[in-house]
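Just one protein chain is left out here, and the rest sit where they should.
This part shows subunit A:
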Amino acid sequence: MDLGKQDPVTGRVTTGHEWNGIEELETPIPRVVFFFLGAAFLVSVICWFLYPTWPLIWTYSKGLLGIDQRVTVTEQVERATEARSVWTAQVLDKSYADIEADPALMHLVTETGRTLFVDKCAACHGVNATGGPGFPDLAAKAWLWDGEPEAIEETIRVGINSTNDDTRTSQMLAFGRDGILPADEVGDVVAYVRSLSGLQPAEGDAARLDKGRQVFADNCVACHGEDAKGNKDVGAPDLTDANWLYGSDVQSVFSTVYSGRQGHMPNWGAKLSPLDIKILTLYVHTLKGAEN
């Protein structure tokens, strides 16, 4: 316990401990460390007063600055919305035709629309809006539900077969599975339907065309029309064009007729503002086909 004993070699003070003759030099923490430690504590104490920190008995200390992240983010979004209102107000006020006739405004709409499209729509319809099996190609303009801007807006807003009360509803019946048609008649009508758009006929198709035409006239014309051009009021596709949502090979068309189809588009009215929907409508309506 003789603190202050000098080490004869270095001339420095030892800690006073001794373990089997081994002693330790006293090497105190540098003063500057204590200075910064103290400064850090001081900063944290100041922060206690400035920001929400301590739980009290019934409430918590709200802080002198009154900062609330939720208020902050709401204000940031409001400011951004206001900054954009220079042109978004025009988008909301003008008609679709007027906006599309204004190249400067359309440039802004397309830029914003692309971001929205990639984030919200591209998962199904693809980054270039070219769709995929089961998900419509929007660039091809083969509209199931009319391609006028007002109709596109409605589709985006309420969705198709969605959870919205006003949803567009459409269903291809399962003619085979539900026993409306025997399997061989399904085969006949598949041969006929594929012939309508001039697809390469499968073996033996030629002989089935007459029967297929009759089956089509008896079962399919209600939705697809006598000329098989479809009906945009019920989302029935045109069977005479080159667009095939679920594939044009015999097997795909057969399973469409046999097991039915019912696509689903979410109702974006629940997630997007009217402005966003209008921008997306304009973006989709003015798509110029596959870019890449």
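In this section, a residue touches a chain if its C-beta (ideal position, glycine included) is under 8 Å from a C-beta of that chain, and two chains touch if they have at least 3 such contacts; residues count from 1.
Note that contacts and distances are computed from a predicted model.
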item: Protein name, per the UniProt record, of whichever chain is missing from view ("Cytochrome-c oxidase, cbb3-type subunit II", "Branched-chain amino acid ABC transporter permease", "sulfate adenylyltransferase" or "Family 1 extracellular solute-binding protein"); value: "Cytochrome-c oxidase, cbb3-type subunit II"
item: Identified contact with the non-displayed chain, of A:P28, A:P103 or A:G179; value: A:P28
item: Contact partner of the left-out chain, one of A:D93, A:D119 or A:E203; value: A:D119
item: Residues belonging to subunit A that touch the chain removed from view; value: 26, 28-29, 34, 54-60, 69-70, 72-74, 76-78, 80, 119-120, 122-124, 132, 134-135, 162-163, 263-267, 270-271
